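Sharing a structure below in structure tokens format, with a few things to ask.
Only a single protein chain was left out; the remaining protein chains are all shown in position.
Here is chain A:
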Amino acid sequence: MDVKRYTKMAYDDFEDMVFGHSLYPVSTGFDLEIGAGYTSAEVNYAPRPSSGESKEKLVAEYEKITTDILQRMVQVGFPSVVLETEHVLQMTTNPEWGAEIAHAQKTIMEEYYDEYGIKCALRNTLADIRGGRESLDLRGDPYDVLMESFEQVASSGADMLSIESLGGKSVFDTAILHNDIPGILFSIGILGTLDVEFIWSEISRIAKKNNVIAAGDTDCSQANTAMFIAGGLLDRKLAHTMAIVARAISAPRSLAAYEAGAVGPGKDCGYENTIIKAITGVPISQEGKASTCAHSDLMGNLVMQCCDLWSNESVEYHGEFGGTSVQCWGETLSYDCSMLNTAIEAGYAKVFRDVLMVSDRYRDPQSFILAFDNAYRIGEAIVKDGNDIYLRSKNAAIEACDIVERGSKGQLELSKFEKASLANATKILHSLTDEKDVFIEEQMDKFKTEMDEFRPENYGY
């Protein structure tokens, strides 16, 4: 496996990071550039439940979605847009379904590009179908179907390939519900990283062969699960200071996709993307306040700070008073981008970035660690031991805890419970071995004993 580890930061200074600009812009689709001096909306949608009954219904549904979005973009005068099709299960398990839908969407996009010159591109995020009923089956037959599906969408119209991969998921679910810090580190930092490396080597090969973009992964299945369970300020499901551990470790995990050939833009729900941008210089997509259609958010403005694509979370296609849901959200996102792009044109990008960031910086420990200066510091902790997937994950977690601890001596207010949880996490992290092999062996033994569904062979063991 040809993997290039990151052992130094792409950006020399966090002050250089800003929205709409990346060190390595991506050109794709119809005349679209990402991270090359402007931002674009990336609209994310889901078909209505009844449309999943047949391929024909799904194709028709996505044709309507595509037309609605593009129609609204030209009606309101937006220069660019990305459409993100997150596959429903049937589209990936039947590769020809996904291919036909990608072709249908791209055909409509081409018509709009030809007629209006609107810059646009299509991202396909495939469903990770490797989750079996009894246990994950990451390298067996479902993997072959998944890669066949990538091949088919790549050759049928998709401009960018992404996935929310599931490696480590079952171990993580158990670990997070038991406040098991080593288990969280093992599931995301080791198992997640190994799986991301494994699949992205192949996805990158497929992308190269078909002359499309290997865009990137997201730790949605783990770090976002922690964020979702943690919920709002008054929820008592998970300490937010525990969720920061999962988020920090998700960065070296999702980084593995870029080490295996991905070039960005990272997927919108990867809240770890600011850290990844700092390390790699690739463009990123982010979702924040416009993800409220799917879940609440404690950093709705802040995550816009360094985005190159600005996205929503998957919204069901249906009617609203102001049009269909995709038109409403597409318009909202695009107006946000118009504001960002105006700030760039006027020379106020960094001021605007700071306003976005500071508005949420102290809202929660989770937003605090992702403020671009702190995200950069976590990046530095990762690349310090960039060649060791264990140490860099551990470093990231410790740095995140230290950042919050330092913050709590200033403007960041923590509850007693959050302080206790943070102290506990820090203590446990510092007590862990520095030896990758020792740690992996311990955790492998533990989960082989305690979890019937855990299969080390999924990770090459």
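By our rule, contacts are C-beta pairs under 8 Å (C-beta built on N, C-alpha and C of every residue); 3 or more make two chains touch, one makes a residue touch a chain; residues count from 1.
Definition applied: contacts and distances are computed from a predicted model.
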The complex lacks one chain in this depiction; which UniProt name from "DNA-directed RNA polymerase subunit Rpo3", "Anti-anti-sigma regulatory factor (Antagonist of anti-sigma factor)", "Phenylalanine--tRNA ligase beta subunit" or "Methanol corrinoid protein" does that chain carry?
"Methanol corrinoid protein"
If the hidden chain were put back, which of A:Lys8, A:Lys209 or A:Lys237 would touch it?
A:Lys237
Which is it among A:Arg72, A:Arg361, A:Arg392 or A:Arg455 that touches the chain not included here?
A:Arg361
Which of A:Gln90, A:Asn210, A:Thr292 or A:Ser338 touches the missing chain? It is A:Gln90
Tell me which of A:Gly37, A:Gly52, A:Gly140 or A:Gly323 is the one touching the absent chain.
A:Gly52
Touching residues (missing chain, whole complex) on chain A:
15, 46-53, 88-90, 131-134, 173, 176-179, 225, 229, 233-234, 236-239, 294-295, 316, 351, 354-355, 358-363, 373, 411, 413-418
